[in-house]
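Yeah, one chain of the complex is gone here, protein chain that is, but the others are all in their spots.
Up next is subunit A:
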Amino acid sequence: MFPFKDAEIGAFTFFASALPHDVCGSNGLPLTPNSIKILGRFQFLKTMTHPRLCQYVDISRGKHERLVVVAEHYEKNLEALLREQKPISGLKILQIAYEVLQGLEYMNKHGMVHRALAPHNICMDQKGHIKLAKFGLYHMTAHGLDVDFPIGYPSYLAPEVIAQGIGKPSDHTQSEKPVPSGPKSDVWSLGIILFELCVGRKLFQSLDISERLKLILTLGYVDDIMTVLAEEHGCLSIIKDLPENTLALLTQCLTYQPSKRPTAAELLCASLFSEVSPWYSPFHKPRSLFSPSLRCADLTLPEDINLLCKDEDTDYLAERSIDEVYYLWCLAGGDLEKELTNKEIIRSKPPVCTLPNFLFEDGESFGQRRDRSSLFDDTTVTLSLCQLRNRLKDVPGEAFYPLLEDDQSNLPHSGSANELSAAATLPLIIRERDTEYQLNRIILFDRLLKAYPYKKNQIWKEARVDVPPLVRGLAWAALLGVEGAIQDKYDAIDKDTPIPTDRQIEVDIPRCHQYDELLSSPEGHAKFRRVLKAWVVSHPDLVYWQGLDSLCAPFLYLNFNNEALAYACMSAFIPKYLYNFFLKDNSHVIQEYLTVFSQMIAFHDPELSNHLNEIGFIPDLYAIPWFLTMFTHVFPLHKIFHLWDTLLLGNSSFPFCIGVAILQQLRDRLLANGFNECILLFSDLPEIDIERCVHESINLFCWTPKSATYRQHAQPPKHTTESNGGSRATSHISSDYQDTSKTDLAREPIRLSDLKSEVSPRISAEDLIDLCELTGSGHYKTPTKKTKPSKPKLLVVDIRNSEDFNRGHIPGSINIPFASAFTAEGDLVQGTTTATLQSFKGRVIVIVGHVHHIAEFAAHLVKVGYPRVCILDGGINKMKPTGLLTVPSPQI
């Protein structure tokens, strides 16, 4: 998108036509409201970026099918020029015509027709260049099908448009699609407008609508349309005096037969523009972030680099793109409906005055007066940016151009930077509503993303603070490491040929996050279908499982106009977090996953785990949709975003912690209830406080030893590419356990039945050594311990008999022989060592000993409510070869 410059933001509103009462679609589901259909189609318009078109920014749905469209806007337009009543001619006309045609040609190339071309929809910017407005109305309303009003203005309608009729189906049951107008109808409208500009007055003003339309239709019977029109309006002499190429242009535009009328593209190449065409260079769309070609290929720096920063007091906000400005405008308290109400564009009657008198059983209502406020008023209201500029007046220029290199620490901090760091400690919800904070974050991310993948590390670092909602789609793609020619890859996948999965996809899509306007629109469904099919087709070893649709939803929502990116993100996400979950037979993967999950519950919350096991409420009953969809099936989109902002920073074992955190929020209710109530509770999950959930899961994650969540069916480590990236500053949160450990002290795969029999997780000897800081050189009392406060303190409990213990044990471990540890009731036998154990309750407890008893011992500890109990994988034998076991010196 281009910089905002001197543009303004305009808004206009209209009503989508109401649906007939209680009519169902062919799939038996209720019809999609027209406003949602329009909203879905509108999204494409946001990608229509061209210097001759007013950029579309946003659409919002109000009450009762009202839509408000936000777009770039200019106060100056051709209507004003006409009002001066001075004929314009010569180069100026040609220039206007050429620029309008440029815009039309770009639209036609994207399969769009303007249809509503009129002087007041042809705006001019400060420099006098043309900007076409409302060019998307015909597209977003499905050629006028979804609105009650006709699109276009009587004087400017092309004859074939009039002849084809309004095509408005009077009865929705026999819905006959209106015949769409072709791109050449715009050329006619342009001809009329140019004619008006040439003669300096509006045409057909003295006639009423039907006479106007009839006159236009009769123009087909005359030989020389120009002369007839000129005579009709008494300006034959002006027309006669026009320069030849202007006259030629008008004649070509006002050709009655559409087949003989040229298209915009043909006109642009015509020789009559030879004077003006050299002024313009062809437009190239700026390259997107993920493209195979060089993004900097067209970059040219001026000879003197100082020229770039010549103007001192520029308006920094004007250098940002319009969607950013609009986003900030909303944050700064902008309210579309209020602005429109203030300008009296929205004039709604009190609802009590518009009630119907009588309703049939089938819902048809009578006695309702037609509400005049629903009439179409195409006035565009300029949104005042005063409030926003006022809000941002203290933001220094540096904030708009932050330095990205790492050595910022020695720079003096300005006052606003302090303020920002103070803002960073506020709750996320408040930060997301803070104008200045978001401005800074958006600019920072925008610049970082422009430098992606070079600045990948810094994106990770900043994402740990938060991800600004406006750039979330790209930021996630960066976090997932999406790279390369994604569009070409996506295009190469066959998404049309029917496959057996189609039926299931077709059933699932209309049930997936349909409260959301975007995802419930037909456009959204089509995109859903394509992305899902692309994934299924391109992953032949995996299959579609119900839940994949939910998983796709957040990516599609964020990258609605970039299916390829949504597909690429999804393809990157699944192997990272859901490796092999979508196998045809995924039971072993899921079973292992759920077992590890129940071990994690026991590890973090023994009381809850005991209760759930007692009532038989196992994770298989509720947690499969959680993990299979990474919680997208459980939460609404806005919560998923906050959850995933953190999830994407974590490794594949982070979801376990989220699961435990959710259970902890429901803890009281779960503990108080039996099996049936628990099932009911989870069938309709109560509201979860997502920010608390995120905090809690990070906390849980820090307490979990890395190897505790080892799964043999997890994604195998990538040996090839990542290994050279030593500079990648990944913390232990983001790197996977499997990625890092390869030694023989690592965990070894065990049979699922064995895993299931153990209540507590195993940890690897390597982890134990690491956690106790038993590295060969340093002692565990070295000061380095202080530098890592996040590492959990732990207690090693040796359960071998005391002889074995004395022969050699892990330093710092205590000895509680298994045989004498528990009473018959299962309680711990009191003693000095058990007292130590008691005093360590709440810290990580590692059970060490001979292989056969440790699991049992751990289970006993969990039973009596000890949290964070884990066992050493392979028992003490694993530790023997390390030479780290010590024999205690005799006590003196």
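The definition used in the following text is that a contact is a pair of C-beta atoms (placed from the backbone, for glycine too) under 8 Å apart; a residue touches a chain by one contact, two chains touch by 3 or more; residues count from 1.
The rule is simple: contacts and distances are computed from a predicted model.
S.K.: Which of the following names does UniProt give to the chain that is not shown: "Glucosidase II subunit alpha", "Rab GDP dissociation inhibitor", "Protein C12orf4 homolog" or "NEDD8-activating enzyme E1 catalytic subunit"?
M.R.: "Protein C12orf4 homolog"
S.K.: Return the single residue from A:Lys349, A:Arg503 or A:Arg807 that touches the missing chain.
M.R.: A:Lys349
S.K.: So which of A:Gly10, A:Gly136, A:Pro159 or A:Gly849 would be touching the chain we can't see?
M.R.: A:Pro159
S.K.: With the full complex in mind, choose from A:Asn27, A:Ser259 or A:Ser587 the residue touching the hidden chain.
M.R.: A:Ser259
S.K.: Looking at the whole complex, which of A:Lys495, A:Arg747 or A:His853 touches the chain that is not displayed?
M.R.: A:Lys495
S.K.: Name, in rising order, the residues on subunit A that touch the hidden chain in the full complex.
M.R.: Counting over the whole complex, subunit A touches the hidden chain at residues 21, 30, 61, 63-64, 109, 111, 148-150, 154, 157, 159-160, 162-166, 168, 179-185, 208-211, 213-214, 217-218, 220, 256-259, 263, 349-367, 372, 375-378, 491-497, 513-516, 526, 530, 633-637, 664, 667-669, 684, 686-687.
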